[in-house]
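The other protein chains are all here in position, but one chain of the complex has been omitted.
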Amino acid sequence: MGRFSRSPWVIHYNGSSCNGCDIEVLACLTPLYDVERFGIINTGNPKHADILLVTGGINAQAAEVLKQIYEQMPNPKAVVAVGICAASGGIFADCYNMLGGADKAIPVDVYVPGCAARPEAIIDGVVKAANILDEKYAQFKQKKKRKRENTHEA
Amino acid sequence: MSRRSVIPFGPQHPVLPEPIHLDLVIEDEIVVEAIPSIGYVHRGLEKLAETRDYIDYVYVAERVCGICSFMHGMGYSMAVEDIMKLELPPRAMYLRVIWAELSRIHSHLLWMGLLADAFGFENLFMQCWRQREKILDIFEMTTGGRVIFSVCKVGGVRKDMDEDSLKIILKTLDEVGGELKEIETTFLTDKSVVYRLKGIGVLTADEALSLGAVGPMLRASGVGQDMRLTGYAAYGELDVPVVTSLDGDSFARCEVRMKEIHASIEIIRQAIARIPDGEIAVNVKGTPNGQSFIRLEQPRGEAFYHVRANGSKFLERFRVRTPTFANLPALLKILEGRSLANVPVLILTIDPCISCTER
Partner (left out) sequence: MKPETTVIGIQPIELLSRVSGLKEQGCRIVQICCSKKEDAYEMDYSFDNCGALIDLKLTVSPGDEIDSISAIFLPAFLYENEIESLFGLKIRNKAVDFGGKLYQTAKQTPFADKDGENNE
């Protein structure tokens, strides 16, 4: 287990969700599923968060908010699109006020299927995202190392 | 002299999972005015009715909101059935009542948890949601889904419940009812909880009526209005206890919802005792032509559905007025004159569903 996947903190943003996936995200935190035992904590502050959980599709207004949250999160960070709406707009893809999935606004790392996504699937998605955090950190280190070597050579 | 300033509340904040946005005009710490703005969750799904087959649209109607999902599907189906003059088999009506009341229990438990979270009692939040999972298990057992289960359709329901399932439901409800008593004691007698709720955000009966409040919000102010009394589905054959309280404050709203869980358990017991045998759906032929107005009682209050069809397979207009929308004027009223620190609890006491409101 890498440094970042040990206790990832998550932040949740509801795009234009119908609430179905939102309450399932919350259900992950409550006694039956209880992800807090793995050190996963739901925070309201983007600067404390490692993983961003997006539920629901995105409209023009929500896109701005989502970008702001994403930009405020420290690196390395990962994004999980929870549910079919966050993946593609789902059943609402044809609605006039929808842009589509979360990836219309920010880069997404993991897509969790389902309408509504089941807690087991959401937890699985968060675990995948936690590993991505480690990978991203390793890449970052490597880049830094290469840069240092390059400066030494010059 | 006090200075006026505007504090934007939302859309992303730790209190509510949903992006509600309010501009709070405050003088020092006191809210003088609250101005709502809508649009973060607005999808425009009413327009979708014009391009979806009326049979398929029930899936969209269910996703007006993921919490009262079943009842949205039911309201839409009832409106179309009304236009097409479909007579539903009695068993379908009873099954609808059972699922609807289970939805009410799950919604109220969810709300109680969120309220506990809003006043900072995390353990109580977890206890409420622990009970709620048992209701979700019933949903999963009978329909296959946990929150959105697509079991209601135009002309009846998709799935039947067998004797064993009904027995398990009764057993689970006994369990939940018993455990709830313990949670209730904390909500209704714990000093720190009572302190956060008693006398906060009082709405008198006159105010509630003139502001058009619905559901538990209205009943907590002493007005016993409940759409279930109009006897839709099988409610006409069942004894529906209407829970009211006189105080009209946050505590009363909490108390009403809690007692409504017991009332729902009672209704389900009656329904299971009387459920007749038979078919669970009728064949739907042809296309609807005409209009219908349907009202039903959701966990949050009266919901209104208007469907207009022109004889083609696409509807001309689908309109839904959700209970939270009707409760907004009352919310803006109870926020006035309260301190900023009370805002999250006050917003929660109307049991807001933003997804419903903005559609």
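Note that the chains take the letters A and B in the order they are written out, and that residue 1 is the start of every chain.
What we mean here is this: a residue touches a chain if its C-beta (ideal position, glycine included) is under 8 Å from a C-beta of that chain, and two chains touch if they have at least 3 such contacts.
This one's a predicted model, so the numbers in the text were calculated from it and none came from an experiment.
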- Query: Touching the left-out chain: which of B:134, B:158, B:295 or B:338?
  - Reply: B:295
- Query: Among the options A:5, A:30 or A:59, which residue touches the chain absent from this view?
  - Reply: A:59
- Item | Given B:18, B:62 or B:82, the one touching the chain that is not displayed | B:82
- Message: Among B:211, B:334 or B:356, which one touches the chain that has been omitted from the display?
- Response: B:211
- In the complete complex, which positions of subunit B touch the hidden chain? 35-39, 42, 44, 47, 82, 209-212, 229-232, 236, 291, 293, 295, 302, 304, 306, 308, 316-317, 319, 321, 325-326, 328-329, 358
- Item | Missing-partner contacts on subunit A, residue numbers | 59-61, 96-97
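Basically, only the chains that are shown with their structure count from here on.
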- The residues of subunit B that touch subunit A in their complex are 11-15, 17-19, 39-45, 47-48, 51, 59-60, 63-67, 69, 110, 113, 125-126, 129-130, 133, 136, 145-148, 353, 355
- Query: Inside the complex, what are the residues of subunit A that reach subunit B?
  - Reply: 12-27, 30-32, 43-45, 56-57, 59, 61-62, 65, 69, 91-92, 94-98, 115-116, 118
